[in-house]
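Left out: one protein chain. Kept in place: all the others.
A and B label the chains in the order they appear, each numbered from 1.
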Amino acid sequence: MADKEKTKKFINRLKSRNIVRPMVNKMYAEGVTAANEGRPLAWSMVNWWEGDIVMRAMGVTPVYPENYGTVCASTGMAQKYQAICDAEGFPTHLCGYSRNHIGYAAEMKKLGKIPPDAPLGGMAEPTFMLGSGIACDTRFKWFQALRQYYDVPVWTIDTPSYDHTEDIDSDIHEHNIRHKVKELERFIEFLENLLGKKIDMDLVEDYLENQEKVFQLWWEINELRKAKPCPMHSRDFWTLMVPGYYMTYDKDALNLYHQVYEEVKARTDAGIGAVTPEKYRLMFAELPPWHSLDFFEKLAERGWNFVVESQGYHPPEPMSLKTGDSVLERLTRWTYWVNVGHIRKAKEKNYPLFGPVQYYYNWAREYQVDGFITHSLLSCRTATFWLPHAANILKEELLVPSMNMEGDIVDFTVFDPDLVLKNAEAFEESMDYHRGERKRKGLEW
Amino acid sequence: MTTASLHGFAKARKIYEDRGLRARELKAEGKKIMGYYCSYPPLELITGMDFVPFRVQGSINEAITKADSSIPTIVCPIIRSSLDMAMKGKYDFMEGFVTAHSCDCQEKFCRIWEHELKLPFHHYIDMPHVVRENSFEQFKEKLIMFQKAMEAYTGRALDRERIQQEIRVHNRQRALVRKLYDLRKENPPLLSGAENLEIMIALMCMPIEEGSIMLEEIIQEALSRGNGPGEKDTRLMLWGSPLTETNLIQMIESLNAHVVMDDICVGTRHYWADVEATSDPMDGIVKRYLSEIKCPRTFRESSSTFEEEMESRFGYLKDFARDWHVDGILLQSVKYCDTHGYEVPALKAYFEKIGLPAMYLEHEYTMAAEAQLKNRVEAFLEIIA
Partner (left out) sequence: MKGKYFAGIDIGSTMTKVIIYSEGIRGQVIGPTGPEHRHLANIVMEDALAQARIPFEAVDYVVATGYGRINVPFADKQITEISCHARGVLHFFPNAGTVIDIGGQDAKGIKIANNRVVDFVMNDKCAAGTGRFLEVIAETLGVNIKDMGPLSLKARNKVKISSICTIFAEQEVVSQLSEGIPVEDIIAGLHEAIAGRAFRMASKLKIEGDVVFTGGVAKNTGMVKALESHLGRPVYICREPLITGAMGAALLGKELVEKAMESGKAIKIKERKLTTARVF
């Protein structure tokens, strides 16, 4: 969108979000510094915290190629790296983030150094790579394939698929936790062998305690967002993703979440919304169009407030930890719980069960949303797979209508904000209609 | 027409052309049909519970009309087609359906299947991506869960002896399949690649022992018939994602080439490894299904160097190529298959290293582009010649 259109803002953004930018820069700078100083550096997949804490406790600095995909996309470098990946013979339908990073790695290999034009100082050559069995196959195949360029060890922390047992008290959950603890133990062994030193479990526990505090605050912020009007827009959530995802061990992250909490609490108490007037409450799935976020201003102008979003990126719900758990059990329980907790919640509230799309179902009711916006991503099968199914369930069960917009995580040309805006009015009519239908059928909102 | 009067090649052809034919006959006789997906649900447990296993596949010849309302178009078209066919009632003879976490798309699609089809029995087998000691323990746990779920559903217990007996039945079929594959070591091969695929698909749509009898008949027929596939210049091996029809192989074999060997899950991957006899038979099953099936969905621990890793991941293909006198490799994958897609550059590098020509062919699960694919295969054959 042209700059001149940017002047008027309709979303009341959080002031505390301004702390985030320097934290992101710090994260990337740390990676390059670690490599320059000869300290171990990992290229790591998002691992829902457990691997990060272990790596940090071992003195490893992780950097995250998935996040670097968004960075390269927003700086316009992704096109170049993807083209290099294509030239290396990888199919063009693969994950956009992986194509970006494989191209980046091939380029760095060819130059023998970090490409001088790499955004945020680039990512230095890794000591090892850490894949993850969570979420999609790409997240371990990608690093396996990269070994062709960087012949360093590749480890994968595996995981059970979480939410296929809707019986929350089933033994299988304890089996799964035991398996996950073993996965962490094996990973620690791997690191100890690779780096020639022992892990400091006290440090792991310190980090974990920090993380638990972050989760608690984060959770409470989410609870506050149920208020009408909703005090925090999805845009602020997305801004907070980097610290919430990669830095929960860090005191700075805890400080950040404190400040965010205070600000959101103050707004809630004063009845201030992120969008005024809040005519429609929307839920967004899953990753946003990073390059066109200003587009949400146009929707805010119409009174659209985005109150909850991106189910794969939220903290686990608070749980009472089993006494007698080891530190690793405690650590992995949180990661496990992030994908299972919503089933318990549904049972608690006597909601019907919908497996993988339970999150959306719960949220639609708890946040009382009027509409569900799905963003299907050309090169991310995982974030796109459930969307039609979830939309069907919400429509059938809760009379919440949905609208899809096509986009991609890297290729900006796919997303057409004008087309979505053109359809917005019709969607408002649909939301109005369904609001009446819900009332008629006796739903809560 | 029933299958009762058919034998050997003719029977395989008939069942290949009408996949549900045998299953519908059996259902009419009171048998219970258990649909399964991919090569990972352990068939020994399914037949041990007196279910007839039926491999669910998509169809390249069937336009997807119903599934698109539930599944996005950017995911595996074979999976989309499979769901579509199920939603249209083409698998209405199935009493249950079981899938495993062989790939991400499957994990997700099975939940949509569950919601849309609501079969009396539905089970998902969670399986590790990684092969480590604790992965075996974990997988065993999940297979026991599968067994218990079937026991609870049927009200019948599956004991050790029965599992051991089933292992023998399935291993016998595997041995016969390997014997069938031996017929293509000959030059010219005694059966074509397209015939072979027809047989493989038919086998997956009929009871195991009946399939073994059919295999024996086919082997006899192939040895005694005079009109095999004839002389051709090039012997190819086919690697990659599942094929649900013989079209691609037929196209290749319409040119000056035989497909003499494969590494696909409607071929060697499904049948190659036996289940070892172990004191707890479940241990043998766990080992076979988790680590012996060579699908790129599995992450194998990295060796100390990339070279060694390639050898441990792809070495079996070198053995296949040597034993079947292969002149070139066709790496094929359907578009949107991630696990196969990431494998391509490393495989090409490996084959280049061992001096075997290899070409990657991507297709979109439609024969609309057949002329283009054919042109590429022809050019590849000219390179090999």
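Here, contacts are C-beta pairs under 8 Å (C-beta built on N, C-alpha and C of every residue); 3 or more make two chains touch, one makes a residue touch a chain.
Please read all numbers here as calculations on a predicted model, not as lab measurements.
The chain not shown here is touched by just one of B:Thr2, B:Ser312 or B:Gln372, and that residue is B:Gln372. Looking at A:Glu88, A:Glu185, A:Glu220 or A:Asp432, the residue that reaches the missing chain in the full complex is A:Glu88. By the touch criterion stated above, the residues of subunit A touching the omitted chain are 83, 86-89, 413.
Within the complete assembly, residues 369, 371-372, 375-376, 378-379, 382-383 of subunit B touch the chain that is not shown.
Definition applied: only the chains that are shown with their structure count from here on.
Taking each chain's centre as the mean of its C-alpha atoms, subunit A lies 35 Å from subunit B.
Contact residues of subunit B toward subunit A in the complex are 68-72, 74-75, 101, 103-105, 107-108, 111-112, 114-115, 124, 126, 128-130, 132, 134-135, 137-138, 141, 145, 296-297, 299, 302, 305-306, 309, 333, 335-336, 338-339, 341-346, 348-349, 360, 362.
On the side of subunit A, the complex with subunit B involves touching residues 88-91, 93-95, 98, 131, 133, 135-138, 140-142, 144-145, 147-148, 151, 153-156, 158, 160-161, 164, 172, 175-176, 179, 182-183, 186, 354-356, 376, 378-379, 381-382, 384-389, 392-393.
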